[in-house]
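Heads up, one of the protein chains got dropped from this complex, but the rest are sitting where they should.
Labels for the chains are A and B, by order of writing; each one numbers its residues from 1.
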Amino acid sequence: MKNAIEVKDLSFTYEGYGDSPDVTALRDVSFTVPEGSFTAILGHNGSGKSTLASILCMLEEPGSGEVIIYGKRMTGEDVTDEDIFEARRRVGMVFQNPDNQIVATVVEEDVAFGCENLGIPSAEIRKRVDAALDTVGMRKYARHSPHKLSGGQKQRVAIAGVIAMKRDCIIFDESTAMLDPLGRRDVMETIEKLNHEDGVTVILITHYMEEASRADKIIVLDGGRVLTEGTPAEVFSDPEKLWEASLDVPQSTELLYRMKKAGYDVRLDIFDAEGCAAEISRAIEKRRGKRV
Amino acid sequence: MSEIVLKDVNYIYNKGTPYEVHALRDINLTLGGGIIGIIGHTGSGKSTLVQLLNGLAKPSSGKVLFDGEDLWEKPERVRAARFRAGLVMQYPEYQLFASTVYEDIAFGPRNMGLSADEVDRRVRLAAEFAKVSPDVMERSPFDLSGGQKRRVALAGVIAMNPEFLVLDEPAAGLDPGSRRFILGGIKEYRKKSGNSVIIVSHSMEDMASYCDRIIVMANGRVIMDGSCAEVFSRSLELIGLGLDVPQVTHIASALRECGIDIGRDVYTVGYAAEKLDSFCKKA
Partner (left out) sequence: MDVAFGQYCEGDSLLHRLDPRAKLIISILYIVVIFLAKNVFAFAAVTVATLAMIFISRIPKVIIAGGLKPILFIAMFTAVFNIFFFKGETLLVDVWIIKIYLEGLINAGLIVLRIVLLLISTSLLLTYTTTPIALTDGLEQLLSPLAKIGIPIHDFSMMMTIALRFIPTLIEETDKIMNAQKARGADFSSGSIIKRVRALIPIIIPLFVSAFRRASDLATAMECRCYTGGKGRTRMNVLHASPRDFVFTFCVICLGAGVILINIYAPGYSVSM
């Protein structure tokens, strides 16, 4: 499978101003994101995840290391403005604060904004905007003012703006952090739909473990380094490590982990309530069986 | 211990216009003691409810009684209520303004007209409660990290030593570790100061772990009011309201269907593990 994004030995340092010291945000970070995959990036506040996102969107220049986007190396002296424009055309970003990324005063105008920047003909923009609003389920709000929408609805408008540009990869930089549970559920459903049905490569930066558990792969950042990396099952199998990194595991995993510590023979890689209950009841049966 | 009583309270926004919203309907509540959690959707009326407690909003009808005294009967009581029910709004770090952390925390106590010595004492005590380290006191609040800013803002309200500390989504946007840190700090504050705490939040997991009593709101009404065990044992109703219950509550009900009944009042992982353990020993 081809990679959408490859990152090799990436480091980044914010230069301190005045008396404040330099801050190293990323140290030797390496990972790959295959096309069409769903990758979650976990990490506490200040672990470097937002810095990573801005480097992937060409907003910051990496200090050292390589970033390859759709086969094109984006680091080094010979990167032109056209290359950056092309990378931005393929990799889009949805930010944390829904209010601060909406440009226009009408929903559909905002969705059209990116396409207009790309110089797409009017009729084609119209088609794409309508389709994008359908995808995120916001078509009936097309003529509304974004100001009056809920946080979750605003985020879906922002997502529509990104998909109208036909991006191959979308980075969600804590896009669910400021939403209420309903808004979060809607946005997560939209993200999964984009990934499953339209084959969009998704990179989801989040604090919510249950969101990360739905990804194909999780990368955990801690102090600017990759602490651990793998499928949700692999990553969540070591709760102690995540707790230490100021993170958490889904409650199902935590309960199974406690059972395991109490001597039960259970797997830890189960994230849904029914599966977790089945696993516990199986382990209890087994122990009873032994006793008899 | 102080007590806030809401009596037949209604609140209507934009009354008499086409944009009228009936935000609160016939609310009757007695608040005081322990950590009280208020949960509900955006638009359920919980934020309006919170603003009634310190007189930021005036009920359209009904009474807000602070230790038996009607808040809106005398204008000076409204101002006093600001200090008696200290409100920490959502994302409070966006309200920091002073040139130093110390000055910002001192804003509330100074508005109360306290002496310089008393202000100083309160600021230091509040900083300790909110886990603001003494060596940042002379720094600009704008230079701090997000989590630190949040704690400075929290200290700014604690410094007024309110009989009620009211927090709207105190852990919003924080990572799990910082959530535990700030909520743990609030619990400790409750224990040491003896003041009542009211937390408004969406997070069932947090509420289950930190609250003694939970009030569930929907469409401007109080739907449930009771201990965590009482409220979460009605998980089906909560789900019906579109609210989430902690995942472990789901697991407990799934276990019940597998023939392992560990009770309906399971809402924290620790308690579930305990119950499972005793279930196995019994069996």
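A few notes on this one:
Following the convention adopted for this analysis, a contact is a pair of C-beta atoms (placed from the backbone, for glycine too) under 8 Å apart; a residue touches a chain by one contact, two chains touch by 3 or more.
Model, not experiment: these values are computed from the prediction.
Touching the missing chain, out of B:54, B:178, B:195 or B:249, is residue B:54. Screening A:126, A:214, A:241 or A:282 against the full complex identifies A:126 as the residue touching the chain left out. Screening B:96, B:136, B:152 or B:216 for touch with the missing chain picks out B:96.
Residues of subunit A in touch with the missing chain: 54, 57, 59, 85, 88-89, 92-93, 95, 97, 99-106, 108-109, 112-122, 125-126, 129, 143, 145-147, 161-162, 165. Although one chain is not displayed, its contacts with subunit B can still be listed: residues 13-14, 17-19, 51, 54, 56, 79, 82-83, 86-87, 89, 92, 94-98, 107-108, 111-112, 142, 156-157, 160.
Heads up, the rule we're going with is that only the chains that are shown with their structure count from here on.
Separating the CA-averaged centres of subunit A and subunit B is a span of 30 Å. Residue ranges of subunit A in contact with subunit B, taken from their complex: 20, 43-46, 96, 150-151, 174, 177-178, 180-183, 207, 209-210, 243, 245-248, 250-252, 254-255, 258-259, 262, 273-274, 276-278, 280-281, 284, 287-288. Per the touch definition, subunit B reaches subunit A in the complex via residues 41-42, 143, 145-147, 172-178, 202, 205, 242-244, 246-248, 250-251, 253-255, 257-260, 269-270, 272-273, 276-277, 279-280, 283.
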